[in-house]
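One structure is given here, and the rest of the page talks about it.
The complex appears here without one of its protein chains, the remainder shown in place.
A, B and C label the chains in the order they appear, each numbered from 1.
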Amino acid sequence: MPAMNMLQALNSAMDVLLEKNPDVVMFGEDTGYFGGVFGATQGLQKKYGADRVFDAPINEAAIAAMAIGMAAKGLKPVAEIQFADYIFPAFDQIISEMSRLRYRSAGQFTSACVIRSPWGGGIRGGQTHSMSPEAFFTHIPGVKVVVPSNPYDAKGLLIAAAESDDPIIFFEPKRIYNGPFDGVPDAPLKSWAKHAKGEVPEGHYTVPLDKAEIVREGEACTVVTYGTLVHVAEHAAEKAGIDAEIIDLKTLAPYDIETIAASVNKTGRVVVAHEAPRTSGFGAELAAQIQEECFYALEVPIYRLTGWDTPYPHAHEWAYFPGQARFIRALETVMETR
Amino acid sequence: MPAMNMLQALNSAMDVLLEKNPDVVMFGEDTGYFGGVFGATQGLQKKYGADRVFDAPINEAAIAAMAIGMAAKGLKPVAEIQFADYIFPAFDQIISEMSRLRYRSAGQFTSACVIRSPWGGGIRGGQTHSMSPEAFFTHIPGVKVVVPSNPYDAKGLLIAAAESDDPIIFFEPKRIYNGPFDGVPDAPLKSWAKHAKGEVPEGHYTVPLDKAEIVREGEACTVVTYGTLVHVAEHAAEKAGIDAEIIDLKTLAPYDIETIAASVNKTGRVVVAHEAPRTSGFGAELAAQIQEECFYALEVPIYRLTGWDTPYPHAHEWAYFPGQARFIRALETVMETR
Amino acid sequence: MTDRQPRLHVPSPPFRPGDEPDFSGLDLQKAGEAKRPAPDAGWKETADLATGLVGVLDHNHQAVGEWDPGLNPEVLREGLRHMALTRVYDERMLKLQRQGKMSFYMKSTGEEAVGVAAAMALRKSDMVFPSYRQQGILFARGRDIVDMMCHCISNSRDNLKGRQLPVHYTWAEGNFFSISGNLGTQFPQAVGYAMGAAYKGEDQVTASWIGDGTTAEGDFHAALTLASTYRAPVVFNVVNNQWAISTWQGIAKGDAPTFAAKGLGYGIASIRVDGNDFLAVYAATKWAAERARMGKGATMLELFTYRGDAHSTSDDPGRYRAKTEYTVWPLGDPIERLKNHLIGIGEWDEERHERMVEELTALVVKSYKEAESHGTLHDGPLAPTQTIFEDVYAEPDWRLRRQRQDLGV
Partner (left out) sequence: MTDRQPRLHVPSPPFRPGDEPDFSGLDLQKAGEAKRPAPDAGWKETADLATGLVGVLDHNHQAVGEWDPGLNPEVLREGLRHMALTRVYDERMLKLQRQGKMSFYMKSTGEEAVGVAAAMALRKSDMVFPSYRQQGILFARGRDIVDMMCHCISNSRDNLKGRQLPVHYTWAEGNFFSISGNLGTQFPQAVGYAMGAAYKGEDQVTASWIGDGTTAEGDFHAALTLASTYRAPVVFNVVNNQWAISTWQGIAKGDAPTFAAKGLGYGIASIRVDGNDFLAVYAATKWAAERARMGKGATMLELFTYRGDAHSTSDDPGRYRAKTEYTVWPLGDPIERLKNHLIGIGEWDEERHERMVEELTALVVKSYKEAESHGTLHDGPLAPTQTIFEDVYAEPDWRLRRQRQDLGV
């Protein structure tokens, strides 16, 4: 199997989708000739033509609305929002329209499409190229929310998303497009080629949209996270020498409560982690549900390790990002070894 | 003190604000000559002139942007979004601009304004006149979120909001504009005149933006809620004969954790309640924080009583709304009497 | 405070309650005067049409000028019937709403030509994305009236399972999109749909409708930008009925000459049309659809009309506009005008008209009886309660399964 980084894996997924289904179309800002500012759609316009892979005007609401209209007509749009920070002009089309079309029409019309968007911080992008807005979308009945953490999953989840009958918000952790990130800012870039999930089949395969994965088994405590922080968590557990079980959610809405509950019932100690601000972040949902589900198994309070309740700062990015030091402290706190 | 319903109290607050501060301006869809579709700004254009109280075009983003620009210039805009369901076209202006202007300019510019909006269900409004989108806004650092539950607070909180130096999202539970609501759909409308908080001073006063209120003292369990459900909770506790302590949050961001924690530490049993969908609703934040804060005091899992993870249905409104039956069941569940 | 000079320009309508409305100052191009370019003409050739007014029926109720679609009397009578049925239906539903049979209603009084004539000019295979005030389309396309009523009273036969407010119809079989409660959102969606049809190589045209007030929304701009860039086969309709709830159209229009003129800024063919003239609406829609099918892209039509009644059952227009505005509105009533035209050409008479209205009234009354036999919002039966958990996703996940269980349904 070839080694791919996450961008190559996403590109391969879209190639497979375009090849297989003539109703698949792709558009977004700079996604046509140029292939996207991160290169995710590179080469696809040339291969499939400008009416299947094209540039959209800079209007995220228009991009979402175009996707809805096309989906209602029976196409399968896979649209890109250039940065997750810029998805908000499309928020109304997503919450008021895309998420509710099947419901309000009692199934007569659907709007199954994929909105892909580079997501998360750690690239010195400042407050408008770093956001993790996933929590907002998990509060919208009718859309699913996916965040892969590695090339293998990225491809398999994206194909599954595009083959799903539901509208899907697909957030791509841009910090790990080119290699896993341990949460140590100045460490040299690692390569996906050396990671087991950097091996990606060429052809069609899917990764299910409702299953989390235990990426590290452990008995001492449970870490529930997704995206970039999966790698930070693994590294932190290693470094702290704590036998943590680490769950990569992959899909946030709906999240895989069974896998989470089984682990928590075993360990009794939990860290939920994300980059987004703390208040009403997705960690709140996880903590609320875990305490309900596993109340009598919990030994200590569920620890929410999150970004701060501030915009994402530029210069002090690493004071905001939940990196190694804070991760280890979180693990030690739930282990009561601090 | 005169008896006022909530609309009259809000109108009185705006009258006081316009009278006192020549920099206060008000606008929104149909808020000028007509005085708003619910009448909240009635009579104010006539009294203060069309350049202080006026109609805006139907563009919620424009309304928010106009408020930001005016606030940056030193005015104090109090804008109306006709229904909270229609605030989403303004979401980008609120999250990307209003909430961050002070931060990104390091205090050189601010955007302190108030966005008022009728909020919540129970009026047969269907999916686009019933939403409770407060959770979204509590996940935005830089804005405060207020939800009054009675005329006295509505006036005092609105004046405090307009006199605050921060941007404030002010949600008005429209179901109780004209009278408190016990959660019994077909019961005759009650009047605010018979409610203690229906007595509202004519002049200027404020209700603090960072304090919750215990509206019913009790020892058995704690209910944390806001808006319409405060009344439903009171009625349910009465009816179920459960000695519940009921906390009316009033301000959701920042919420008054001290009042909540003190109560939970006393009772050990908690229901958090809102109308919005369950997943990532504001109840998740409350539950997550309470379990952290009061872990060792909790006797049973925190119960989240919420709307379902569906759009707000029209015909089956009362199957969606957390009314008496579901409220009582929640109380009985945390009391383990069920 | 109130005496000082206003420092902001805030446009206000010419008349308010208490005023004696007088529209003699309204300078409108006369019927028959507007030129009709070929449907594949460059958009610039529509520049005059965007500020003029395409009309066919003159003040003598004669069809005049280049835009006369030359319809045969059979078609005209059909149009008259659909418009009359729309009005009878609206009146009845309003009454029923007042009786508590439904939670809400919205009439299209005075605007019946907008929906009916457009629907008749389009093919039934063409797609429509309407707003909540084009129920005329449904009648013109032959939607079952009982079904329409069942939706409005949210009963067990409501094809939307009680999930939507009344008048927010959906009818996929009739190529009628799901009406949203959110203003303007459907405009750019219609472009996406039209692009989808083009992509699939179909010759289907997509049409969408919004109100004058709604043109202010960002989605209006999104739609026109998309349509201009991708030359989508779409017909944009702006129904300028002069009012947006209590807000006069001038608040959305500002200093723009007309709403149609906005289309020109995008390089889109744009025409202002007498919206109360069945023949003009028909002809303009036909022109736009033909243009779209020729691959020439979008057309923007402003339908100049007047909202004859309240915005909805939730407002009282007497509180914000002059009572007699509608009665002195210079473009009259679309039903009266088409009726008089038919009478003028000897194809109709008052008696037949009266009989038709009676017949339609009977039909509506009878239909409602049948509709009610399937339940009402208040007394049921409704769609089964568990349906509130369906259609959120293609398949309910554990959250919805548990919640349904929690509700015990």
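Rule of thumb we're sticking to: a contact is a pair of C-beta atoms (placed from the backbone, for glycine too) under 8 Å apart; a residue touches a chain by one contact, two chains touch by 3 or more.
Owing to the predicted nature of the structure, the values given are computational and were not obtained by experimental measurement.
Remark: the omitted chain is touched by one listed residue; of B:Ala3, B:Val184, B:Ile214 or B:Ile257 this is B:Ile257. For subunit B, the list of residues touching the undisplayed chain reads 25, 51, 57, 59, 61-62, 65-75, 77, 89, 92-93, 96-97, 101-110, 112, 141-142, 144, 164-166, 210, 254, 257-258. Considering the complete assembly, subunit C touches the hidden chain via residues 7-11, 43, 195, 198-201, 216-222, 225, 227-231, 250-257, 261-268, 297. Mapped onto subunit A, the interface with the missing chain covers residues 29-30, 32-34, 37, 46-51, 54-59, 61-62, 85-86, 89, 124-129, 278-279, 308-311, 313-316, 319-320, 326.
One rule holds in what follows: only the chains that are shown with their structure count from here on.
Measuring from the average of all protein CA coordinates, the nearest chain centre is that of B.
When chain centres are defined as mean Cα coordinates, C lies farthest from subunit B.
Here the spacing of subunit B and subunit C, counted between their Cα centres, is 35 Å. Computed from the mean C-alpha positions, the centre of subunit A lies at a distance of 42 Å from the centre of subunit C. Looking at subunit A, one finds that residues 61, 89, 92, 96, 103-104, 141-142 touch two or more other chains. The set of subunit C residues that touch two or more partner chains comprises 161, 163-164, 168, 180, 182, 218-219, 392, 399.
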